[in-house]
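Quick one: the structure is below, questions incoming.
The complex appears here without one of its protein chains, the remainder shown in place.
Think of it as A, B and C in the order they're written, each chain with its own count starting at 1.
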Amino acid sequence: MYVFIMKRKWDSVKEKLEKSSASFKSVELYGKQLMIVWPDEEAIRIDDPSIEIKVRVKTPFVLSGNEWKKEKTIVDVNGVEIGGNDVVVAAGPCAVESEEQVFEVAKGVKRAGAKFLRGGAYKPRTSPFSFQGLGPKGIEILTKASESTGLPTVTELLDARDLPYFDRVNMIQIGARNSQNFTLLRDVGKYGKPVLLKRGMGNTVDEWLSSADYVLAEGNGSVVLCERGIRTFEHSTRFTIDIGGMIVAKRLSHLPVCADPSHPAGDRELVRSMALASIAAGADMLLIEVHPEPEKALSDSKQQLTISMFEELMNQIRGLSKVIGRRI
Amino acid sequence: MYVFIMKRKWDSVKEKLEKSSASFKSVELYGKQLMIVWPDEEAIRIDDPSIEIKVRVKTPFVLSGNEWKKEKTIVDVNGVEIGGNDVVVAAGPCAVESEEQVFEVAKGVKRAGAKFLRGGAYKPRTSPFSFQGLGPKGIEILTKASESTGLPTVTELLDARDLPYFDRVNMIQIGARNSQNFTLLRDVGKYGKPVLLKRGMGNTVDEWLSSADYVLAEGNGSVVLCERGIRTFEHSTRFTIDIGGMIVAKRLSHLPVCADPSHPAGDRELVRSMALASIAAGADMLLIEVHPEPEKALSDSKQQLTISMFEELMNQIRGLSKVIGRRI
Amino acid sequence: MYVFIMKRKWDSVKEKLEKSSASFKSVELYGKQLMIVWPDEEAIRIDDPSIEIKVRVKTPFVLSGNEWKKEKTIVDVNGVEIGGNDVVVAAGPCAVESEEQVFEVAKGVKRAGAKFLRGGAYKPRTSPFSFQGLGPKGIEILTKASESTGLPTVTELLDARDLPYFDRVNMIQIGARNSQNFTLLRDVGKYGKPVLLKRGMGNTVDEWLSSADYVLAEGNGSVVLCERGIRTFEHSTRFTIDIGGMIVAKRLSHLPVCADPSHPAGDRELVRSMALASIAAGADMLLIEVHPEPEKALSDSKQQLTISMFEELMNQIRGLSKVIGRRI
Partner (left out) sequence: MYVFIMKRKWDSVKEKLEKSSASFKSVELYGKQLMIVWPDEEAIRIDDPSIEIKVRVKTPFVLSGNEWKKEKTIVDVNGVEIGGNDVVVAAGPCAVESEEQVFEVAKGVKRAGAKFLRGGAYKPRTSPFSFQGLGPKGIEILTKASESTGLPTVTELLDARDLPYFDRVNMIQIGARNSQNFTLLRDVGKYGKPVLLKRGMGNTVDEWLSSADYVLAEGNGSVVLCERGIRTFEHSTRFTIDIGGMIVAKRLSHLPVCADPSHPAGDRELVRSMALASIAAGADMLLIEVHPEPEKALSDSKQQLTISMFEELMNQIRGLSKVIGRRI
């Protein structure tokens, strides 16, 4: 597959492509006009003065890979930069349950140094008989807490028909179960807001990056890759956090990487170890579940930290970040 | 969790439930009025003359399990019965490519004994730069081939917004990548047509049955569970067909089970072994990719059988079915 | 890597090899003089009239692969041929517990058509505080039952220092946990008796065949490859029987393949499905646990069949074998 980085609009090259038997797709990304052309034998033949450079991409993923874009992408969400020197921590409850709950957590995690408020309004639950989230009401609560604290929000989208409610959400999470829901990926690509893309529990690193390609191919380059544990034979933790896979993704891609230690841990005592390990390995962002009273939570009660446990963890992350030349 | 099987409409019990702190959901399924009630401590307290029987369900899945419904469900698709004594084989190309291709395959597989025509019009491809299927045009071709041969069709749905095109499709496939796309599961539940529900490549048997619950909870009981291989460390086959998991699902559920040997095999030489193994183990249905000229296929070219290989396989399936007291 | 099949003894070629920088190993296998030579660049240069043919082997395994030996190997154990047209069934208790137990099972399984008596005298138990088997006394019981019924025996070896007790055992099993115990593999290679080599629960097909290479490299070509389930995320069965991997092994190798449905099933109801699936897929042999009173067994009580369940299974295997052109 080839990425043609264009000097200017592609009218002339497009004409040539249409006459050839090549397949192609144009996209404007990171301020650049790109033309993706394949198969290679056809792409190599196309020549045109409008082409600045032709890059052959040998990986199965194309736009999310760094063969055509060497510099790291920094995803800016309301002034918070993900993928730069600072380690960014997003924290908040697994599920939005009430205004009191969210406000208490939002204030607590902000005080501790979090830069983002997370919280689920639409919950992807294995069973239809489990609590499915507050929906639009949950988004409203999150937004209020965001306005009150100044923390931007990240929350999960399950259905493109709910996008009208995501107007004031700052970053849209695509969960592990929708990591290969290509329809939804295209929809958030078109919607244009920054995307936190979780890796599917049964997906390889290559597939994860190809899923990012679906968002990027719509011209939306603001994607953060989030590792949240894969399915393996080991069940003493809920999922196996794949620190190696996360770092491979970081090295193959120009996109920032995030780790979610709460879901693989499935137990608040382990969250700390997995969070520190992720930062030490090179994660650009962390997504951590915090609840004012975890034992009363409506979902995932065992893996949510208390506010004071979160504060303690943030202190350790602060120290650790310094050692590796970063900050929170 | 409790399933209350009701004698009649639930107005009186509903009133009691609303006064209690129990959660509940009513559904009409297989001609029965059901009320799903939880948590157990609350459900056990509810009593009402409209309740015929209260069944305690201890598995994480509820409606798809056989604790409340002992008799096997037979899914009837245009007169073809899945889950009865006959083994049902669905065959056709991975992707619909042209009218000629589909007609040739449809006639060939019908002659060989297939009872269903399969073929992808909307293709869930890992990369946005791979062939994505013919879409509505593909559905139209399938429908014509179905009318010409009398074989009912099964084809994959990726986006509920495409449902208007599925009007004349007979059975809707939910693919492995959407196996936990709960939004889509609810949508096909409401749409009401029979559903072929593939197991996600990273999903446990319990999760698969819980996904079926999403369809059943909308009152659509016509679900066939389809095993298509799981992700394991072994990569000499494309996926590991989980014969044991398929049989566990059959024993825990009243729903019929289907095996797709084409995707895990990833190689036509292996399809035969996996197909025979699935039938011997107890599969009620098979889903097999057949292409008139596999080496020219636009997708999955290595795993599609020729028509004559399919005929030979059907002869073996016929003999095998007899041995285990079934027919095709 | 190259296999040189020699016309005669290799004195002249050995001299040339010693002068070159090639590595080599000579072995006499299946009545042929072989010289394994690597790396390829060196091997290709060696030429000598004593070499009948030079075969380049591109797989990571060498002797167990079929690049140098196209015809299937039949392993003969006391007149019972494994890998020929007949499907061979070995049956017996998980652990040898008493003379009465073994005699009862031996007579029962023989009557039902088994051709081999299996039974563990040395048991590889996860915990040192579990029943470790009767040891030499167990071997003695097996041998008596073998003499009384005429069934040859297969039993597991854990420690080469116990080989003196294996004098009258007919086939030596190397268990899954020792599948990469290269020391033990070499020892049974030298000992010379037929070997039933189980696949390690975390081993790929390539590794399994490379383990067979350790036995073959000692000149012992009587190896049967036994699939017994691999470790995957799915825990509704004890292990995931890898029917596909077993068939890949059969296609890549000249050695016969066996399936052990008892260990992956972990439940006697599932053993039947997995056994039939294995035969339908192409297994040459089955290894099945049978106990006169499974619920009283000292190990693996849930997965052992009663004698009458075994008889019923054998009837189904008999019918199935016919369909695929084989016999038991």
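The working rule: a residue touches a chain if its C-beta (ideal position, glycine included) is under 8 Å from a C-beta of that chain, and two chains touch if they have at least 3 such contacts.
Note that this is a predicted model, so its numbers are computed, not measured.
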For a quick check of understanding: of A:V37, A:A265 or A:I328, which residue touches the chain that isn't displayed?
A:A265
Answer key for A:I74, A:A280 or A:M309 versus the chain not shown reads A:A280
Omitted-chain contact residue, chosen from B:Q101, B:S127, B:T153 or B:T232
B:T232
Subunit C residues touching the omitted chain (full complex)
1, 23, 25, 36, 38, 60-62, 124-129, 158-159, 177-178, 180-184, 186, 200-203, 206-207, 210-211, 213-214, 217, 230-231
Give me the subunit B residues in contact with the hidden chain, please.
231-233, 235
In the full complex, which residues of subunit A touch the absent chain?
202, 204-206, 230-237, 240-245, 247-248, 251, 264-265, 269-270, 273-274, 276-282, 316, 319-320, 322-324
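The rule we apply is simple: only the chains that are shown with their structure count from here on.
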Among the chain pairs here, which one is joined by the most contacts?
B-C
Between subunit B and subunit A, distance of the C-alpha-averaged centres to the nearest whole Å:
31
Multi-chain contact sites of subunit A, meaning residues that touch two or more partners
231
